[in-house]
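Shown here: the complex without one of its protein chains, the others still in place.
Then we have subunit A:
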Amino acid sequence: MITVRNYVKPATVEEAYELNQKRANRVIGGMMWVRMSKGNVGTLIDLSGLGMDKIVEEEEQFRIGCMCTLRQLEQHEGLNSAFAGVFEECTRHIVGVQFRNGATVGGSVFGRFGFSDILTALLALDTSVKLYKRGIVPLAEFVEMERDRDILEEIIVRKDKRRAVYFSERMSSTDFPILACAVSEKDRVYRVSIGARPMRASCIEGTEEEMKDAYRRFSYGSNMRGSSEYREHLAEVLIRRAINALKERDA
């Protein structure tokens, strides 16, 4: 549980950024994760008054505001038709509808959680994040960046006609994934993203031939949901299934 002294709903991103420079203060997206943390918070910075809860489809890209909920991603027709349902598939197993009406994409990406379905899926696409101070950064770079006190404004997904597919393996529905796998293909180059290893998702690229032993190029860990050996085995199977699924779509 956290103890909170003040609550502020900033009217500008600048104000939110300034407030967030103080270590005692904390930004909230959906608050689903923050509320389970511990300690004293000076000011809770609520980003819900900045109109950043929209998904905008432009000619070349989608711009997803940080305050969009996971349920919005799951149900957005444009996003799901551009990427063959990947957004529905990477969200629908997360806890429940009520939860997904609260949890935000901004909190999911900024948190860079080791179990994240969302991060895994976004990494397989041509995705960047727009940070208030630092500007636009490719997601793959953001994932590796040290956590700072910037504000994540939006997530930009390029519409590059990439085809994609998403799979996850869970011990029971609505649990955290044991392993998450997203694969995309464009001009015969495959991009494979593996998450819940149980470390932060990462991705690699190559031809179909090169992807045959792609699972060996990731590292895996053990936790209560599975051993590193089991995860490596799952990665091999899920990557193969994903590539087959993309090829079947061609046929």
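Convention: a contact is a pair of C-beta atoms (placed from the backbone, for glycine too) under 8 Å apart; a residue touches a chain by one contact, two chains touch by 3 or more; residues count from 1.
Everything that follows uses one rule, which is that contacts and distances are computed from a predicted model.
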Candidate names "Putative sulfite reductase-associated electron transfer protein DsrJ", "2Fe-2S iron-sulfur cluster binding domain-containing protein", "ABC-type polar amino acid transport system, ATPase" or "Energy-coupling factor transporter transmembrane protein EcfT"; UniProt protein name, chain not shown: "2Fe-2S iron-sulfur cluster binding domain-containing protein"
Selected residue (touches chain absent from view) among A:Gln21, A:Ser81 or A:Ser173: A:Ser173
Selected residue (touches chain absent from view) among A:Gly85, A:Gly102 or A:Gly206: A:Gly102
From A:Leu19, A:Val41, A:Ile55 or A:Ile243, residue that would touch the chain that is not displayed: A:Val41
Subunit A, residues in touch with the chain not shown (by the definition above): 2-7, 9, 28, 30-32, 35-36, 41, 44, 46, 48, 92, 95-99, 101-102, 173-174
